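One structure is given here, and the rest of the page talks about it.
In this view, the complex is presented without one of its protein chains, the others remaining in place.
And then subunit A:
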Amino acid sequence: MDPRTSAPQIPLHLTALAILSPANAPLYVRSFTGEQDELRHYHLAHAAVDVIEERIVMASTPTKPADSYLGLLFCMEDMAFYGFQTASKIRMVLSVALVDAMIKDADIVAIFRAVHHLLLQAIHNPFLSLPPSFHAKHAVSSNTETEHQQRGQNVLGGKMFGTDPDDIRPEWLKGSGAFERGISKIGGMLNGGR
């Protein structure tokens, strides 16, 4: 993507993406500029939560809740931070390298929607919520007696297929190939036209 051919569009450059649970615990942190920046980006994304909450309180009225897209949160260290909150209160913070031009909100919203879509697809995997102790059993067992006993075991915790937003585990996203690939693709597409 050559910026000059598609002028006057300003190419966006994603620097980091952070997905946080409703309790603001990190679910996924991805730095597009290299792993050494991950911590810094996480710090800033986490700080953005403050602004998100501030924004939600200010923007929402009892009759009309705040929009999902929370707009530009702040600019720091040559990056602009944008916030998004899904209906289930999962927060996403996206940082874009600053350019000396206006960045269209619609572009940012489109990125958020894409990430949200990936996230939904990733957490829809019903096998994710199985406990680690759950192992596949042979369908045909030579010893019918033991098989019977094993079938009687119940899954610990009883949270089978529980997918509250608070139940989402960071491993689900890290472990999901489709999700990782999707995020990399978004990052690659929006790497400032290099």
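One rule holds in what follows: a contact is a pair of C-beta atoms (placed from the backbone, for glycine too) under 8 Å apart; a residue touches a chain by one contact, two chains touch by 3 or more; residues count from 1.
The rule we apply is simple: contacts and distances are computed from a predicted model.
Participant: When you check the chain that is not on display against UniProt, which of "Isobutyryl-CoA dehydrogenase, mitochondrial", "Trafficking protein particle complex subunit 10", "ARVCF delta catenin family member b" or "Radial spoke head protein 9 homolog" does it turn out to be?
Facilitator: In UniProt, the chain that is not shown appears as "Trafficking protein particle complex subunit 10".
Participant: For a quick check of understanding: of A:17, A:97 or A:186, which residue touches the chain that isn't displayed?
Facilitator: That would be A:97, which touches the missing chain.
Participant: Can you list where subunit A touches the absent chain?
Facilitator: Contact residues on subunit A toward the absent chain are 3, 7-8, 10-11, 13, 15, 21, 23-26, 29, 33-44, 46-47, 49-51, 54, 58, 72, 74-80, 97-102, 131-133, 153, 156, 192-194.
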